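Note that one protein chain is taken out, while the other chains of the complex remain in position.
Take a look at subunit A:
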Amino acid sequence: MPEPAHSFMLTIHVNGVERQVQVDARTTLLDALRDRLHLTGTKKGCALGQCGACTVLLEDRRVVSCLMLAVMAEGKQVTTIEGLARGEELHPVQAAFVEHDAFQCGYCTPGQIMSAVGAIKEGRARSDDEIREQMSGNLCRCGAYTNIVAAVRDAAAQGG
């Protein structure tokens, strides 16, 4: 365990549930989610804020959780990929990703989906060009980009 001087007990509201989590002052929000809360749907791709795989919604804003310290999320609402579906019923963006085959390996997918959910909510998915621009912070090395655009377009049309 971390030494006491570096250790904090935080309260974060994750997917609508209040969670207590013990972190190091240096722990990123990403590592807190993955390694402390075992919510591994949020992915680590670069830990440098460059790939977008770790995108979550913080109070409805898209953030790369690798560039945020966990302590900065104290008392805040965090939505991760695990918080989108209602039971067995997929969120419209998730369903559209499956239908349009908007991924191959699936590793960047949670980040892509969280970005799409955020962009649609912000009203920034109004055209293919706008979707491409808004989704360009999320790298997909398998190259599913055109399918991602189709999925986001479809989901946005359904009110995302």
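We take it that a contact is a pair of C-beta atoms (placed from the backbone, for glycine too) under 8 Å apart; a residue touches a chain by one contact, two chains touch by 3 or more; residues count from 1.
The criterion applied here is as follows: contacts and distances are computed from a predicted model.
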| item | value |
| --- | --- |
| Identity of the absent chain, which is to be given by its UniProt protein name, from "Teichoic acid D-alanyltransferase", "Carbon-phosphorus lyase complex subunit PhnJ", "ATP synthase subunit a" or "Xanthine dehydrogenase YagR molybdenum-binding subunit" | "Xanthine dehydrogenase YagR molybdenum-binding subunit" |
| Option touching the unshown chain, where A:V14, A:C140 or A:A156 are the choices | A:C140 |
| Subunit A residues touching the omitted chain (full complex) | 1-3, 6, 24, 26-27, 31, 34-35, 38-48, 50-51, 53, 80-82, 84-85, 90, 94-95, 97-99, 101, 103-110, 113, 128, 131-133, 135-149 |
